[in-house]
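The complex appears here without one of its protein chains, the remainder shown in place.
First chain written, first letter: the chains are A and B, and each begins at residue 1.
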Amino acid sequence: MPEAVHHHHPALAHHFDDLAQQKEAATLGMWVFLATEVLFFGGLFLVYSVYRAWYAGAFAVASHELDVTLGTINTAVLITSSLTMALAVHAAQLGQRRLVILFLVATMALGAVFLGIKGVEYYHKFVEHHVPGPSFAFEPHEYARHAQIFFSLYFIMTGLHALHMVIGLGIMTWMLWWAWRGTITAEYYSPIEVSGLYWHFVDIVWIFLFPLLYLIGRHA
Amino acid sequence: MSEHIVPTRVYYTIFGILMLCTYLTVQIAVFDLGPLNTIAALVIAVLKATLVVLFFMHVKYSTRLTWAVVLSSVFWLGIMLALTLSDYLTRSWRTFG
Partner (left out) sequence: MARVVHPARHYLNDGYGISSWLLTRDHKRIALLYLAAVTFFFFVGGAMAVMIRLELATPVGDLVTDETYNKLFTMHGVMMVFFFLIPVIPAVLGNFLVPIMIGAKDLAFPKINLLSWYIYIIGGLFTLYALIAGGVDTGWTFYTPFSTVASTTNVVPTALGIFITGFSSILTGLNFIVTIHRMRAPGMTWFRMPLFLWSTYATSLINVLGTPVIAITVLLVAAERVFHFGFFDPRVGGDPVLFQHLFWFYSHPAVYIMVLPAMGVISELVAAGCRKPVFGYSFVAFASLAIAVLGFLVWGHHMFVAGESVYSALIFSILSFLVAIPSAVKVFNWTATMYKGSVSWETPMLYAYGFIGLFTIGGLTGLFLAAIAVDVHVTDTYFVIAHFHYIMVGGTIMGYLGGLHYWWPKISGRLYNEGLAKLSAGIIFVGFNLTFFPQFVLGYLGMPRRYHAYPPEFQVLNVLSSAGASILGVGYLIPMVYLMWSLRYGRVAGSNPWGAVGLEWTTSSPPPTENFAETPVVTWDPYEYPAADLEGHVA
């Protein structure tokens, strides 16, 4: 590849004029990607809204089977991970390499805790035969059919959310490596910032999933 | 521009409000408020999401273009929900013939 001489920052790609343009492009790219994610999860929220409106009773009863304590703990864990993520970006902006590493590790640890708790909840559902399909069983019996729609939504929504968390952990591992080897500086921190946007978005999805799945019909 | 460096105090404050909102939404759900339960849950969730977008994701300090992207994603989600529900919510109205 015949390449123009890098007379700028080593992280500057050949087709950009300067780091500022590169950073703006990366940030806009991530925001546009997150817009696609809004519509991706939006399809699920649409399906949820239709059946919630139709089968409010069954949804309330089925929602009762979820563990609110674990759900609340997980919400707190995820919000805390968003805080540590924001602090990691802040540290990156100031070029504080050690703090960036510290906060990234904290974010990843909290993400792992979230997934662990989610796994425990999935295990409970599996044991209770609340996984939709041939082995599905639900009491009271008159709600069993519609409860199956609720649990189908529960698994697909939380499952895709968890998948996004796993991808997020992958991205964070990568960022940790970049921070470790010193690529991230006060001049070039946009990779951390852009990864942070993704992480916060995944948090926002949970902010909606938690009340819609765990808290309906609490009072029943 | 996100060149703007937000003081960490802002992040801690937002974190506090988010935790408080989580507590509130769990507590409110215990009382039977009829349709208000859902409305309260959604209002709190929207408030939390807005705080995360504005402060953790720096949109408050970002270009108009970023605002446009955020708002259009929400707007398109609204189109999808509103027009689909225009079918579901009116199906039970009287049919002709």
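To be clear about the criterion, a contact is a pair of C-beta atoms (placed from the backbone, for glycine too) under 8 Å apart; a residue touches a chain by one contact, two chains touch by 3 or more.
Keep in mind it's a predicted model, so treat the numbers as computed, not measured.
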Q: Have a look at A:43, A:119 or A:170 and name the one touching the chain we're not showing.
A: A:43
Q: Against the chain that's been left off, what residues of subunit B make contact? List them.
A: 65, 72-73, 76, 79-80, 83-84, 86-88, 90-91, 93, 95-96
(Q) For review purposes, identify every residue of subunit A that touches the missing chain, sorted by number. (A) 1-2, 13-15, 21, 24-25, 28-29, 32-33, 35-37, 39-44, 46-47, 50-51, 54-55, 132-134, 145-146, 148-149, 152-153, 155-156
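Here, only the chains that are shown with their structure count from here on.
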Q) Between subunit A and subunit B, what's the gap in Å when you average each chain's C-alpha atoms? A) 16
Q. Where on subunit A does subunit B make contact in their complex?
A. 24, 27-28, 31-32, 34-35, 38-39, 42-43, 45-46, 49-50, 53-54, 68, 72, 75-76, 79-80, 82-83, 85-87, 90, 93-94, 193, 196-197, 200-201, 203-204, 207-208, 210-212, 215-216, 218-220
Q: State the interface residues of subunit B toward subunit A in the complex, per the touch definition above.
A: 2, 5-6, 8, 11-12, 14-15, 18-19, 22, 25-26, 29-33, 37-38, 41-42, 44-45, 48-49, 52-53, 55-58, 62-63, 65-66, 69-70, 72-74, 76-77, 80-81, 84-85, 88-89
